[in-house]
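Of the protein chains in this complex, one is absent; all others appear in place.
Moving on to chain A:
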Amino acid sequence: MSEPLPVVIVIEDEPKIRRFIRMSLEAEGCQVYETDSMQRGLIEAGTRKPDMVVLDLGLPDGDGVDFIRDLRAWSDIPIIVLSARTTEADKVGALDAGADDYLTKPFGAAELLARVRAQLRRRSSAVGSGSTVFEFGKIRVDLGKRIVELSGKPLHLTPIEYRLLAYLITHPDSVLTHRQLLKTVWGPSHADDSHYVRVYMGLLRKKIEDDPSQPRHIITEAGVGYRFISV
């Protein structure tokens, strides 16, 4: 039996853009359902058993953040949000509410497909393997044994650095906001000290990146947060 096609719901009010997204996703082999309002989107999401939602934040009939919260109440499927530039606050709000990634308009088909693939891959791997060993670049992390190695030699990380790294590698390809990282690594009382994350992220980069000023794995999303890329 062939694998079922991944189901993607596209919620976007602009027909031209919707059409282009649909074409790109279908070329990639997805089954696409599209709607132009949040209300309808929520119904579609409830009935189509989607594997992913692509959501435009600038919909006329409501706040995307509410949609994400509603959806997150009963589902953990990946959500990619589409937004315009200069609205970092909206993006952060959506990500904090539970979105996984974002794309800034205008974006090309290649960018869109890369994100979609990454999220679908993450979903299938999360469902499948229970492996606790992660490898990227010259780094190997064994979460079960709490060991980090660089080119086969043990690499010393402080507890916070380790927790930060562990959280990053278990959420690859997703954008993690400062607030999310602070809450998980430092605890809720530090939720507003975002400079902690930035400082420790810098320290972590110095240990695991070849060139910390042009990182390959821990990517900064300016004004929003970080994204971990394993390849």
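Throughout what follows, a residue touches a chain if its C-beta (ideal position, glycine included) is under 8 Å from a C-beta of that chain, and two chains touch if they have at least 3 such contacts; residues count from 1.
To be clear about the criterion, contacts and distances are computed from a predicted model.
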item: Listed names "Malonate decarboxylase acyl carrier protein", "Iron ABC transporter permease", "histidine kinase" or "Acetolactate synthase", matching UniProt entry of the absent chain; value: "histidine kinase"
item: Touch criterion as defined above, residue of A:K49, A:R69, A:K105 or A:R121 at the omitted chain; value: A:K105
item: Listed residues A:M23, A:I43 or A:V133, member touching the removed chain; value: A:M23
item: Missing-chain contacts mapped onto chain A; value: 14, 16-17, 19-21, 23-24, 27, 58, 84-86, 88-89, 105-110, 158-160, 193-196, 198-199, 201-202, 206, 211-215, 219-223
